[in-house]
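Remarks on the structure that follows.
A protein chain is absent from this complex, but the other protein chains hold their places.
Entry: subunit A
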Amino acid sequence: MLPPPMRSIVHRLLSRPLRLPAILGPRPRPGDPQIFRFNSEREQIIAEVVRRTEEYFAADPKRLMYALNEAGHAEIRRLSAQGDAEADQALGSWRRLVKRLGKMSHEERTESLRAISRGMAEDIAGNFDARVYKLATRLIPGVLTAVMNPMGLPNQLLAGGFSQLDALISAEGPLDKLRRLAQIGTLVLVPTHSSNLDSVALGYVLMRENLPPVVYGAGKNLFSNPLISFFMHNLGAYRVDRRVSAVLYKEALKTYSCLMIERGYHSLFFPGGTRSRSNMIERKLKLGLAGTAVEAFSRNQARGLHRPVFFVPATLNYALVLEAETLIEDHLKGAGQARYIIDDDEFSRVDRVYAFMTKLVTLRSALVVRFGDAMDPFCNPVDDEGRSIAPSGQPVDPGSYVSRRGVATVDPARDAGYTRELGDAIARVYQRETVIIWTQLVAHVLYRHLVFATPELDLFSRQRRRGEVAMPRDQLVREVAEARDRLLFAEAEGRVRVGPVLRSQSPERIVSEALSAWRDYHTKIVAREVGDDVLIEDPNLLLFYQNRLLPWAEELATEETLAAARSIVNQGGKA
């Protein structure tokens, strides 16, 4: 047999997560979040994933046969297309399995299932190293600040803090209550998804706000960078390979996620699935893996463990989105068939990340993370003590939702119903807890003007009008001021949030800063000042940033601009 090619060895070294030696690792202390105990439970969790997968598939010979066949054919198809050294190695064993499957006994098939699901569970399962966590807590603010603004680092160190990063990312919402709830039950964080930076930014905010770390199912593409892979892997993230479509894999993944919540690991899921291509607030949420939290709660109840689960919706509101150019292009190109996995966007390009970070650091509140109020898996609000509260204001037993005639049961069909309801409820919270950022409002007013000036055009014709429509700067400032007043009114009624910069700065300054922020980060000119006018250069990016405001477009409009606002709403589209 020939030795594996050099490329394959390098690939294996880089993609196989690196771990520190287990000896000399600190022991978890009482009161530490559950994740500090992960390594001692890891093997049990993997074994339980294998056991439950076997229990589900092997109970029915037909289901077992189908699952193995389906996994075999799906993997052969995928690996053949992948065509690298890693694929070649795996391809052989899948082909052998498919070939022999018909002649195997039920026991042999069960044994194959066990081996496959163990391999899958091993690949999925993360690792948690308290030393890496402590390193990260000290390192990340410094690294982020250094990357963003190397000149500022010595001052930060002398000042003994990282105030710049603190000003850059603001966190809002019932943080005290969330800290308390984290002690009482299991948090399931379900934020909106705009960028691959979301999980990093959230991890930082949780750390800074003294909230516990969360486990997170990260796309395998995020593990391709060895440094990110090292941190991700050792901070409890588990790997989700979206290329694998086999039912067996999805079942193993769901079981793993369910088990983590059952065992009290605070978790993070992006219920929208992928990043919002259009930048619209996500409306139709399938929840995906987050749905396993309902099953986890039921399973605990059924065995008499009354540990509450708290869903915490959150919105991530960026002044600039790292991958904006790729995402909106994908949205317009795809028209509903956008690529599920994009691996060639700005996130994968160091120069774009650097340009993004260096621009971001000059802004205040460039990212506002807004946490909504926690709810139980049945959409009831919870009070400070973690009790579920009914509409009457009285506490209600969450266990009653998974019980029939007083007996708690595990019922996937019922829990699927609750999951759908949760998706609707979280989407409603997203809208209410969206924080409107100044770049979005300026983009909206400019885009509305473009629509106003080109009423006869359809979406795609309009997007091609580059450098053709100008808006007098005075008018832009005036309309931004009017729209902000209306947003503040909507905020007073509890229907939206207004970001700190948008609230406090003069409209004149907001317009200047938006134009400057886009100019300094995006490779394309979004809009530029020409004499007393602002010329619209890139309708695509304007559309992207303004899409966040879609639910309020009509109420932000004046009588004169109402038709244009309606037209924007009606051109709508998928998030």
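We take it that a residue touches a chain if its C-beta (ideal position, glycine included) is under 8 Å from a C-beta of that chain, and two chains touch if they have at least 3 such contacts; residues count from 1.
Everything below uses one rule, namely that contacts and distances are computed from a predicted model.
J.: Choose one: "Phosphoribosylformylglycinamidine synthase subunit PurQ", "diguanylate cyclase", "Glycerol-3-phosphate dehydrogenase" or "Substrate import-associated zinc metallohydrolase lipoprotein". The correct choice is the protein name in UniProt for the chain not shown.
T.: The record for the missing subunit names the protein "Glycerol-3-phosphate dehydrogenase".
J.: Decide which residue listed in A:380, A:439, A:546 or A:561 touches the omitted chain of the complex.
T.: Residue touching the absent chain, from the options given: A:380.
J.: Among A:80, A:183 or A:400, choose the residue that contacts the chain missing from this document, as touch is defined above.
T.: If we include the chain that is not displayed, A:400 is the one touching it.
J.: Of the listed residues A:47, A:305 or A:390, which contacts the missing chain in the full complex?
T.: Only one listed residue reaches the unshown chain, and that is A:390.
J.: If the hidden chain were put back, which residues of subunit A would touch it?
T.: 378-380, 390-392, 394, 396-406, 411, 413-414, 416-418, 420-421, 570
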